[in-house]
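With one protein chain withheld, the remaining protein chains of the complex are depicted in position.
Labels run A, B and C following the written order; every chain starts at residue 1.
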Amino acid sequence: MSTSEAIRADAARLLAEGRAKLVIGYRARGPHRAPAFVSDPAGVDVLIYDNLCKQNLAVYLRKPEVRSRGPVAVVAPPAVMRSLVVLAAESQLTEATVLAVGPDAYHGVLDLAGAAALLKEKYADLAPSPELLEALAKLDAMSPQERARFWTDQFAKCTRCYACRAACPLCYCARCIVEKNVPQWISTAAAQHGNFAWQIIRAFHQAGRCTLCGACEAACPQGIPLMLLNLALSEEVAKQFGEKPGYDPAAKPVIGSWKPDDDQGFVR
Amino acid sequence: MKILDADKLPDLAAVLAAAGYRVVAPVRDGAQVRMAEWKPGLAIDAGPIPANSVKEFLFPRCEVIARYSLDGDSFAPQPAPVDAPKTAVLAVRPCDAAAMVALDKVFNWEYRDDAWNARREATTLVALVCAAADDECFCTSVGGAPDARLGADAVLRCADGASKFILEALGEKGQALLAAAAGVLADGDARPDPPASVPVRFDSKAVTDWCGENFESPLWRDLGLACLGCGSCAYACPVCHCFDIQDEGTRSEAVRLRNWDTCGLALFTQHSGGHNPRPDQAARWRQRVMHKFRYFVERFGGLACTGCGRCARLCPARLAISQVCREIDEARKAAAK
Amino acid sequence: MTIAIYQSAMMNIVLARDEAPDVRTLRLQFADEADRVRFFQKYRVGMFGLYGVPGAGESAFCVASPPTRTGYVECTFRRTGRVTAAIRDREVGQAVTFRGPYGNSFPIESWKGRAIVFIAGGIGLPPIRSVIWNVLDRPGDFGPVTIVYGARTVADLVYKDELADWGARPDVKLVTAVDPGGETPDWKGQVGFVPFVLDHAAPPGAGAVALVCGPPIMIKFTLPVLLKLGFAPKDVYTTLENRMKCGVGQCGRCNVGSTYVCRDGPVFTLDQLRHMPAADM
Partner (left out) sequence: MARIGVFICHCGENIARTVDCAAVAAAAAKMPGVVHSADYKYMCSDPGQQMIRQAIAEKKLTGAVVGACSPRMHEPTFRRAAAEAGLNPYLLEMANLREHCSWVHEDRAAATAKAIDLVRVMVEKVKRNRSLYPIRVPIEPTALVVGGGIAGIQAALDIAGGGKKVILVERGPSIGGHMARLSETFPTLDCSQCILTPRMVEAASHPNITLMTYSEVEAVEGFVGNFQVTIRRKAKYVDWSKCTGCGDCWAKCPARKIPSEFDARLGARTAIYRPFPQAVPNKPVIDREHCIMLTKGKCGACAKACQRGAVNFKDQDELVKVKVGAVVLATGFDLWDHSAYGEYGAGKFADVIDGFQFERLASASGPTGGEIRRPSDGQVPRTVVFIQCCGSRDEKVGKAYCSKICCMYTAKHGMLYKHKVHDGRAIVFYMDIRAAGKGYEEFIRRAVEADGVEYVRGRVSRIYRRTDGKLIVRGADTLAGRAVTVEADMVVLADAVVPRSGGEKLAQLFGVGYDTDGFYSEAHPKLRPVETAAAGVFLAGACQSPKDIPDSVAQASAAAAKVLGLFARPELEREPVVARVNENTCVHCRACIQACPYGAVEDHEIRDRKGHLVRTVARVNEGLCQGCGTCVAICRSGCIDLEGFTDEQVFSEIATLE
């Protein structure tokens, strides 16, 4: 049985048994892959899974429209599973049924704890692509001035559409800081000052939480290499705190918690 | 017939820049080709459909619409001059050119928007007949064509097997541009290449009619599920023009800004008291489709969609308005039988 | 060159009065006589304007004074966010920006000789206060006036002095009410919700005109009472307050269907609302 067929069978079963009222998976739209929302066992035929399925579906589990449908099952490659685990750690998700897909295998129906266990067992060393690492190395090799120039040019393209935020499963604030105006934290103008503030603050809000799923960069209509920023912070967090988010549903927020053996060199 | 070798677009840009034009052209930027201000040395890539529309050069994503000097509790208005440089846009797609005509209507609907009109007046749009289209293109479904001339001041057309361009002026602005570019244009003959073929994917009239009767359709609810509520589609769309007005300032100066905005965002219509007339993504998706295919038709007599397909190409969830329209059309046909 | 449609007039605050918690009335005078003349050439009751403080922003609300009083513009607003807080912080002698008037108006010329019933709840009175004064400033032009006004508590009633004036006038029948529990020991008005009080007051509906303004829930329960009393849907008016930014039909957020509240409204009849999709009525 192919992965797609297995997913369809499990989805149909979950829906028929009432364990899920809605299955979120992938479907084909022409040569592209789009999210599919299946609520009827008869409708599972649209579900497919292949290596073109890149969108992080965990983002939908935060939507009230989706949550109000009842228990949800979601087709989850490792990137999605990691997002679910972070959402659970941040008390945004108490339960979800996971149709766990690996790059090479289908792991069947799991709960959140099962997904976390699977991640630890099989996908503990998910690494960023070599191209991305190379790009980061290039960036690291730059002088601070060159790097500032690089990001200034990139952020100049930002139209402040906030697609990065909308596509990110971990951007779930009820009222985003960029939309608060008492006080006005971030300039609303799509201009250097506000764009910089927006991008940097968003990146820092993700630091220690971002699972490098790539949804933000994929969503950016302006082609800003957001993953470079995320990866840089992610590496820093790993270096400073030895933490890799998305594996432990009971994890404490890295930036918001303290351990006695944290490096305190900066204090002196 | 004015002829330009296919690899001479940068020369054309250079001669126009020398003639005092700000030149905007499709330029490669990483994985994307984007409409951007051309600078000497930049290659021009007229092949792919640019990721952004030409809209931002006539309706900037952020613009100062009023300016005040502040002194303690008192303030005084200061001039906020409109920035409207003489601009030539090279290889603008016919769908974008047509979109500017739609925006002309919005920005002159009872109240005339000086900034838009000044920039429109100062801009010469050199359209490029599309030689190729992709599976998201649907201009022919919304009254356009790969070789349509609506909104264009001049037209570039591939010829002699993409080895040359034919440049043709369509009005005074186009003629002025041709005159300025005379140095790089040759007189001669060339055989125009056939334009791209874009299949008609749906009947827009049927969609307009359906929208009039289906405000409460369950279709909206399902669309609302998949839509992430990002502004990507609206910001990429050449016709979308919703904006926000925000004040910002320091102790000594305040500016009133007009920023792009989008009906896809939850806060767009939210009242200060908390009530939101478009409370969910379904309502917001409906607004977007209805606005383009129904309300705009009712108020301005035309569609607010020119079929460029950018919204679908850029959608993180790969939602496509053309797909929605086709489903509507098919559902309507099925219901009629 | 600046963008003309966003150019605001400078207005000086000549009077400020706190009406209720967080509700304030300002009387504004045009700094420039030309702006005043231009305004009153266009202004009819029901129109709105955009009031602003540079650096904080602009906010749309109605003009609460009638066109019969051409020396000033009055507005009454509730402090809800950054802009209204900034306007509220302005003092007498200081300035605010103003642009307008925008929108349509109440067709009061077509009401000549007819009885008019004004029904308002809470902060819904200011938008029709301009009409009340316009009508009262033109004695003999209109039929009898009834005003039914309710608020949550006595403290939440706005225009307390004017309510006293209207109550004392022979040509006005005034009914004031507060929600149960909102009364004070010396409260002399009625206790009850607006629809109930209106039903009780029972002004004759046939041939009369009604203006309703207040929270959506009040309007929702008031409309059936009006129909019961014999008002025709085309003679029941209200004014919508959708979120607005430009005021001139461009920014795209106030529309209900293809109807732009800033341009086609804010004044609508019940008849019109019934044909608008999802207008929350």
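Keep this in mind: contacts are C-beta pairs under 8 Å (C-beta built on N, C-alpha and C of every residue); 3 or more make two chains touch, one makes a residue touch a chain.
Since the model is a prediction, treat every value here as computed from it, not as a measurement.
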Displayed partners of the chain not shown (whole complex): A, B, C
Of A:Asn56, A:Gln184, A:Gln199 or A:Gln222, the one touching the omitted chain in the full complex: A:Gln184
Selected residue (touches chain absent from view) among A:Leu47, A:Cys176 or A:Leu233: A:Cys176
Selected residue (touches chain absent from view) among A:Pro31, A:Pro130, A:Pro144 or A:Pro260: A:Pro260
Residue among C:Asp89, C:Asp137, C:Asp165 or C:Asp271 touching the omitted chain: C:Asp89
Residue numbers in subunit B that touch the chain omitted from display: 72-73, 250-252
Residues from subunit A at the interface with the omitted partner, ascending: 90-92, 172-177, 180, 182-185, 205, 252-253, 255-258, 260
Contact footprint on subunit C, counting only the chain that is left out: 89, 91
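Simple rule for what comes next: only the chains that are shown with their structure count from here on.
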CA centroid of subunit A to CA centroid of subunit C, Å: 48
Separation of mean Cα positions, subunit C and subunit B [Å, integer]: 39
Computed distance of Cα centres, subunit B from subunit A, in Å: 31
Per-residue multi-chain contacts in subunit C, two or more chains: 81
Sequence positions of subunit B contacting 2 or more other chains: 244, 246, 248
Subunit B-facing residues of subunit C, complex: 1-8, 10, 52-58, 80-81, 84, 90-91, 94-95, 216, 241-243, 245-246, 248-258, 260, 263, 277-278, 280
In the complex, subunit A residues that touch subunit C: 181-182, 184
Interfacial residue positions of subunit B with respect to subunit C in the complex: 65-66, 68, 70, 73-75, 77, 79-82, 106-107, 109-115, 118, 215-216, 241-249, 254, 256, 258, 261, 263, 268-273, 275, 277, 283, 290-291, 294-295, 298-299
